[in-house]
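Apart from one protein chain that is not included, each protein chain of the complex appears where it belongs.
Chain lettering (A, B and C) follows the sequence in which the chains are written, and residue indices restart at 1 in each chain.
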Amino acid sequence: MKSKTGIMKVKDNFDIWDFVQKNSIWLIFVICIVFFSIMTPNFLRVRNITNIFLQSSFIGIMSIGMTYLMIDGNFDLSMGSIMALSAVLVIGFMDYGIPVAVLLSLLAGSAIGALNGLFVTKAGINAFIVTLGSMLGVRGLVYIYTGERALVSSELAFSEISAASVGPIPLPVLIFLIMLILGELVLRYTSHGRGCYAIGGNYEAAVNAGIKVDKHIIINFILAGFTAALAGILMASRMNAATPTLGMEDHMIVITAVVLGGTKLDGGFGNLIRTLGGVLVIGMIRNGMNLLNVHSYVNMLIMGLILISVVYMDQKFDPLEE
Amino acid sequence: MKENECILEMRNITKTFPGVKALDKVNFEVKKGEVHALVGENGAGKSTLMKVLSGIHSPSEGEIIYQGKKVEFAGPLDAKAKGVVLIHQELSLVDEMTVAENIFLGDLPRNKFGFIDWKGLNKRSKELLERLECEFEPTELVGRLSIARQQMVEIARGLTQDVNIVVFDEPTASLTQEEEKVLFENINRLREQGTAIVYISHRLNEIFQISDRITVLRDGEMTGLLNTAETNECELTSLMIGRDLEDHLDFEKRGRDEIGKEVLKVEGLSKDGLFNDISFSIHEGEVLGLSGLVGAGRSELAETIFGVRKADSGKIFLEGDEIKVGDANKSVDLGIGFVPENRKEQGLILGRSVLDNLSLAKIRNLNRYGFIKGREEKLIYQDYQDKLDIKTPSSKQQVKNLSGGNQQKVIMAKWLCINPKLLILDEPTVGIDVGTKAEIHKLIRKLAAAGIAVLVISSEMPEVMGVSDRILTMYHGEITGEFYAEEATEEKLIKGITGIEAGACKVG
Amino acid sequence: MKKRFITVILCLTLVFVLVGCGSSGDEAAPDIDEVVIGITNNNVGIDSYQTTHYETFREEAEELGVETVRLDATGDPALQVNQIEDLIQQQVDVIVVWPVSGDAIVPAVRNANQQGIPVLIANSPIDESGFELVEGFAGPDNLTQGKYAAQMMKEALDGEGKVVELMGLPGYVTAHQRSDGFNEEVENYSGIEVIETQPADWDRSRAQEVMEDFLTKFPSGQIDGVYAADDNIAMGAINALEEAGRLDEVKITSATMFGDGYDAMKEGKIYGTIYQSPVEDARKTVQTAVRIATGEEVEFFNYFDTPKVTLDNIDEYERPIW
Partner (left out) sequence: MGSSVKTESNLKDSSSKKINFAEIIKRHGILFVFLLMIIGISLRTDSFLTQNNMLLVLRQVSVKGIIACGMTYMLIGGEFDLSVGSLVSLTAVLVIDFHDILGPFAAIIIAILAGISVGAFNGFLVGFLKLNSLIVTFGMLFVIQALTLLYTGGQYVSVSNQGATWFSIIGRGFIFGIPIPVIIFGIILIIFGVVLSKTVYGRYLYSVGGNPIASKFSGIPKTYITFSTFIITGLTAAIGGIILGSRLMSAQNYLGQGYEFDIITAVVLGGTSLFGGSGSIPKTLIGVLILGFLSNGFIMMGFPYYVQWVVQWAILIGAVWMDVASKRGKILA
């Protein structure tokens, strides 16, 4: 990671393109709102908004972990599988009581994350390969554990976790927002958060400054595993069951959300507020397209096109490039 | 401590790498409150000396005395903790983070809850920036700052704790004059505060502006310790690049009347900020030397002629036909070869074999329907391995396992086998042992004798004078002089490349 | 940082201002012209049965003059839960759910129930714990289809033989019911033995590969019958058998007929299958849904007829268009 200083330009004035580029997600966000509220009358009802938040909160929780990882320049393809693993584990261990089951499955998710992190830092294997492997392997474990069938919880109390709400806000949304705020605070105000930016922004500089690079990366992989596990538990609670196919495509959606939010794939740039934008845009597209009665492949098409255009914008208007 | 006391003394430092003696019994000392310039051309050993100081390399011989005690730092972090700060040419900053964060990177102040104490961080940063009289805020993003300001951030980072010595490694390489001025003011301020400054540069005017004393290195040896006030640029330059004419460099040169037909003609070539309105031509069988110090725009000019850079304006003609500027692929087809300055980054595919690298340019003509003619390739390989005496266990050896000299020969061979009309050599002998160096010099003359037009870029005076039929001097992106071999003297050239009386000594 | 916060706040304010304008409540007694049926399908793209079902559903609804909102869960149980919420949101008169997982939708269905929106389960059943929450079930009886296939297998093999089973995508209710039905029935026949089961994912190429492997594992004479979860899988198996030249020694039964399978049966390649028409399935579903919406009482199980088909009675049926 070479420093880009040689080609850096002085930028003191407010640059409209730069502003647009950095906040492109909010532009898309507003466009989505305007579009869907014109197209479908139900879109902007309070319940539907709550709904979008609720539906987005699972992807959202995972995207917190992914944002951390991507800021330090890594990423994780195995989050969907980890989510499924912890969902089936929490149901499977329900007999030991809800707290034990939740704790165990959080632990399992974090452990897979830690394993990923160790392979990336200590073994020095590229994150793409490491998490590609665990994406398949963990999914295999899920199938083996469940014997292919869905597991159903006997505890009705468990399903109340995600059905509960504080005031008008459903608990999963609350958890998501609290974690988001905490996550953003940690990113901004702790040495771990700032360390992530330093590692992703200029790896050499981070090493030279005595930052314990490996430690931060492993923490982020654990965090990714933890958030995936948390999303899995809430999802299992929402369905009071867990199927082995859960979250098959979720790693893709989570990466899309984070990239939409403007977090750079090479790291060093991004924050959770904008990731929230990415998550909500995807939530709106999925929800709005449902309301519009459009076939699901249109979702895919739109998501793919938005992704490519965001990368294009990123490249075109990168303030730090020549 | 007394005012004139030596805070740092490096005694008899020798550092050998396999095959190369990078430093040979170098003595270097810095006093409190002085700016001590360390000068020398690329490869003279300045960076190695500083790496020995900071503990990246441990010296093969010699010792370092710091504050009266013998020390050996464990690395830059250790050195910094003990008050010796190195500020590298390549800034070690995170663009996406604020000034304050970069200053305290790796050691951000925290409050009692474990959160970063932003207030304290910004306050302390502000104090440091004020001490350096910087006009920007600690909350600005580093990526948004100009290079000079970024450099100030690096300096401020060095001052986060008590600092005794600050080493600046070519700090002005990418600064504008205005920014340079700010930097110098800050250096003066540090000096007044009693800090010792080591200032590494090859820009002579700066050195005279800022330094108190000068240590000159050449080929890993110390060639002089001067008081700035008592010397001049000419003396300094000759200490830096002047060498005794080595025996083998006594070649027969072509005179003014013997030049052949024109091969390359450059007309009004300009690129903003790099070089301006360059015009010259090279002829068949002629060795044209291009002499200038690092940063004069020589390499950039060569890269533009070869086509890996685009120009703003100007034309290039090869044998009378205009060629498109900025198309290296075409240049190779037309018979232009280019041996770049940075072997490992620009010259070689390190992970591939010697054979692959050697034939990389030739294979475009060495194939039938795209298939490489393996036997002919082998023959060419053997031919050039033989001719240039490339020492490698086998043609399949990865080129990264070869010594620097042999690597350079592989690159030379890569271009020679396309039978070039024009061969551009950018610092062909930097970092290469003496024996190989002589071989390369002889080779250059041989090529010219065979009718190839050769452009040699070098900052080594004897090299340029020894091999060239004609020499151009370059300073600040402009050509400042032209001399035929018989009329070139070291003094004239030094005037040209240091910009003294620029234009006044133009000949022909 | 501040600028970004302001942007976020502005956007959120905008949302809520618009929410205020957009929301209004209305509730009307359902009349057949005003009926809106919402459906969330299992995975429309994955096989032609579902696609035909999807299309017929629309046509039948148009014919009856009712409006539809048709969604596709793309095989993702979590997404299906979201879609049920979306449909609740849109205040449709009846929600039709084709479960991806019969267990995982129970809480979401409970939610619909609480909101007073009737739910009809289509095609694959909901878990028994959800029975009290739904108005009924409309669709085929997959368990019975599996049993039928076993009965035909017994006929074909004269009560004796070794059978390999190629099942659908693990984790899908339909796949497991067809497998369960078959195996339960086979237990009653002492002569017939299921020697191996592998998932073929409803996928012809996967089925072909698995069958090829079976054929090398079990040399000539060791396999007497193949049970395929549908004709798509059966076609893959036939491809493999034909290539190995062992089609003659093996009898094939499948649990659902497709167009290709119809031709294959006429050529004598498939012994028996079950005529399960997505057209009929969809029609029955729409009709039942409309009856529910207009306040009629319906029976709990609304199975449509899924008769056995063999070469003897195949001419009574038209070639399926799916």
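Simple rule for what comes next: a contact is a pair of C-beta atoms (placed from the backbone, for glycine too) under 8 Å apart; a residue touches a chain by one contact, two chains touch by 3 or more.
Since the model is a prediction, treat every value here as computed from it, not as a measurement.
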**OP:** Considering the entire complex, write down the shown chains that touch the omitted one.
**Re:** A, B, C
**OP:** Using the touch definition up top, pick the residue from C:E34, C:E155, C:D180 or C:E212 that touches the left-out chain.
**Re:** C:E212
Original post:
Per the definition of touch given earlier, which of B:I349, B:L379 or B:A450 contacts the omitted chain?
Top reply: B:I349
**OP:** Quick one: say which of A:P41, A:G97, A:P168 or A:G304 touches the chain that got left out.
**Re:** A:G304
**OP:** Please pick, from B:Y66, B:W118, B:F168 or B:F338, the residue that touches the omitted chain in the full complex.
**Re:** B:F338
**OP:** May I ask you to list the residues on chain C that touch the chain which is not drawn?
**Re:** 44-48, 50-52, 54-55, 170, 196, 198-199, 203-205, 208-210, 212-214, 216-219, 232, 235-236, 239, 243, 259-260, 322
Subject >> Residue numbers in chain A that touch the chain omitted from display >> reply: 119, 121-126, 128-130, 132-141, 143-144, 148, 252, 255-256, 259, 265, 295, 297-301, 303-308, 311-312, 315
Original post:
Footprint of the hidden chain on chain B, which residues?
Top reply: 17-20, 22, 42-43, 47-48, 51, 56-57, 306-308, 328-333, 338, 340, 343-352, 356, 359-361, 363-364, 367, 370-372, 374, 400-401, 403-404, 414, 430-431
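By definition in this document, only the chains that are shown with their structure count from here on.
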Original post:
What pattern do the touching chains form: line, ring, star, complete or other?
Top reply: line
Subject >> Chain whose averaged C-alpha position falls nearest the assembly-wide average >> reply: A
**OP:** Have a look and report which chain pair racks up the highest count of C-beta pairs in contact.
**Re:** A-C
Original post:
If you average the Cα atoms of chain A and of chain B to get two centres, how far apart are those centres in Å?
Top reply: 46
**OP:** Let me have the rounded angstrom distance from the C-alpha centre of chain A over to the C-alpha centre of chain C, please.
**Re:** 31
Original post:
When the centre of a chain is set as the mean of its C-alpha atoms, what distance in Å lies between chain B and chain C?
Top reply: 71
Original post:
Among the residues of chain B, which are close enough to touch at least two other chains?
Top reply: none
Subject >> Sequence positions of chain C contacting 2 or more other chains >> reply: none
Subject >> Complex contact set, residues of chain C against chain A >> reply: 1, 3-5, 7-8, 11, 14-15, 18-19, 21-23, 44-45, 68-72, 74-79, 81-83, 85-86, 89-91, 100-108, 111, 127, 129, 169-172, 176, 199
**OP:** Using the touch rule from the top, collect the residues of chain B that touch chain A in their complex.
**Re:** 76-77, 90-97, 101, 105-108, 110, 114-116, 118, 143-147, 150, 174
Original post:
How about chain A: which of its residues touch chain B in the complex?
Top reply: 2-6, 8, 10-12, 185, 188-191, 193-194, 197-198, 200-202, 204-206, 208-211, 268-269, 319-320
